[in-house]
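The complex is shown incomplete by one protein chain, all other protein chains being positioned as in the whole.
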């Protein structure tokens, strides 16, 4: 939450400065492909060598997770799925799982949501239906069971609160106070509520107060929950930015092929060259 | 939820028809003063004699609750508070409590929210901090206790799910599909998620699809949760309609005085004459 | 245009038979055949003046009734507001268990699929889950899954309002019998017979006394599929819609 930064420091910072708030060993929450992934931040995390990351995918992950794994920065992944969507599986992830290079904490989407909701509500757990009899549950020693106090013999799964150190995502716009317009992507708010700090890259920074107009206010994550905002146009690429641009399946496929090959093929992705080249292409 | 009505019947109905969906004995959820109270529906509930109501105030109540109690239609009230705000206490409520005419289920605001959230999530209860050692808890035999499965000796309150039969509120606008713009008043969505049916009065009905524009979509309760919409301009009066008009404290005070006096003084309020007169005054 | 149904049209029509009377169907973003089946049911309801059928396509900006983030689908299912959903599986076994995680010893599976997604919850909550998997081989339809993402049935003390009702593949259609926790072969698609199905299925199942070749969609269904449904599909699944049109033009062409 706000306040640990320097006195009167603006919430608007450079992308490098935003990324530098992530610490090695952080439990880092990142959103589902279509909700606004801060892809632009990924090469900076890699460049800054922020390792030991314990990723929480809300509730699934893709290329960003695969890149961080390929760069050797990931200790564990809690997720309901990892894939490149239409572009196929996530090669670095699959390899790391097979080789035992990362700890995989397989979940199911609503369990991730429940864990964040528990943190939002300040309770140690939420009860949840389903899951009983699955190998998902059998492999989550950190989950528990709880009895329904209102019915005999009704045992349910207890999902412990998920308290990420940092939440990182991309959105359409923010104002200079740090209010971020997330629209109907309310999982982004859920991530922020549950996290110690929230870092957001955006397409545009606007001068007007996004909370001043009730029309926009309804879709705003208030600055109360936002610790840093960086201007990063096209920052979700190759993923979509909801309501702004679509997914670049071609680029995802190219990444998938590179990750499948591994080694040098991945360098332009992990180094950020693909983003730089793209920005230069767009500028020319 | 939708679908029980007649084939292809429009979700847009008259105020009388909307109110007639409320049944005697219903557990009826109504919102806090400033979130959009469907005051215009109140005299119709009274005229139709829908009794045995078990009110759930989300999370507090005011003049609407007091009127329904004055009309003798209320069996119980679950609430965190009942008052007329700046216009003082709620006389009919206080009288009914003193005389034992209604069952009062005193709660605390976040417990009401937790009960609705449990219903939204399809779980029988949510755990909640606080409350231990209060007479609020001591008097809620329907609440329980639950152990935190992740820490020894950490006992918490278990708030059972609240499943209202009907939710009733007032909002700024709806479209012809039954999508309702609630803006940042998300307790209205929480009420709807938890309830079997949701009935909404609105200031305006618009032709455009409120979900079509991402700007408005962020503040929309989708038609999936909305069973009936009635056009009732000024329908929150004397309460405010968020972003539309403010509270008429003078009218609330007049109501408070009438309710304090009781008997004939209340008739123009319970009969709906105050609303009719006001509408005629506005039209002339 | 051919009057006879294509393979994909047959799949759409047979899936639609399991959606009769639904009010709200949710489908995944990359599931054009289930989406088409839901669109067909919606079109039929509209033609019959029956209550509206709602269709939520997950992850879609356009066909999305949700405004509370990606948790809303699961809440909505918990509230009983979703009547039907579709699941697949890298492996599906004879008890209706599905595996979306991988092949081999968990966690270091030799083949790793994306993961369980919402299956470990929705399989318990949605009254009609239709298992749909085009590939029908002993590699997919196994005796026992390597990892249970979601179980076909649960012990009586587990609160469960949902589960599988059918398994539709590129070769056949099975009903699921909850009491027996097993499948019953209902029909095989043209080109298959009881023997080819048995050879390609890695689990044991019963065969319905009336089992026969999957019925072709009737003329009214084909008209809806090639009219309103095709138009709606073009909007959301342009590639699939184009393929469907090509298949109709050349019905003897390759299935895939």
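Should a chain be cited, it is by its letter among A, B and C, assigned in written order, with residues numbered from 1 in that chain.
Here is the rule we go by: contacts are C-beta pairs under 8 Å (C-beta built on N, C-alpha and C of every residue); 3 or more make two chains touch, one makes a residue touch a chain.
Since the model is a prediction, treat every value here as computed from it, not as a measurement.
Listed by label, the shown chains that the missing chain touches in the whole complex are A, B. When the full complex is taken into account, the listed residue touching the unshown chain is B:97, out of B:17, B:47, B:97 or B:205.
Touch with the chain that is not drawn comes from one residue among A:144, A:222 or A:268, which is A:222. Counting over the whole complex, subunit A has residues 1-3, 5, 7-8, 119-123, 189, 193-194, 211, 214, 217-225 touching the chain that is not drawn. In the full complex, subunit B makes contact with the omitted chain through residues 32-35, 58-60, 79-83, 85-86, 89-90, 93-94, 97-100, 103-104, 106-111, 113, 117, 128-137, 139, 153-156, 184-190, 242-243.
Keep this in mind: only the chains that are shown with their structure count from here on.
The chain pair with the larger count of C-beta pairs in contact, out of A-C and B-C, is A-C.
Chain centres here are Cα averages; for subunit A and subunit C they lie 30 Å apart.
Averaging Cα coordinates per chain places subunit B and subunit C 40 Å apart.
Shared interface positions of subunit A, defined as residues touching 2 or more other chains, are 117, 128-129, 154, 156, 184, 242-243. Within subunit C, residues 61, 66-68, 78, 125 each touch two or more of the remaining chains.
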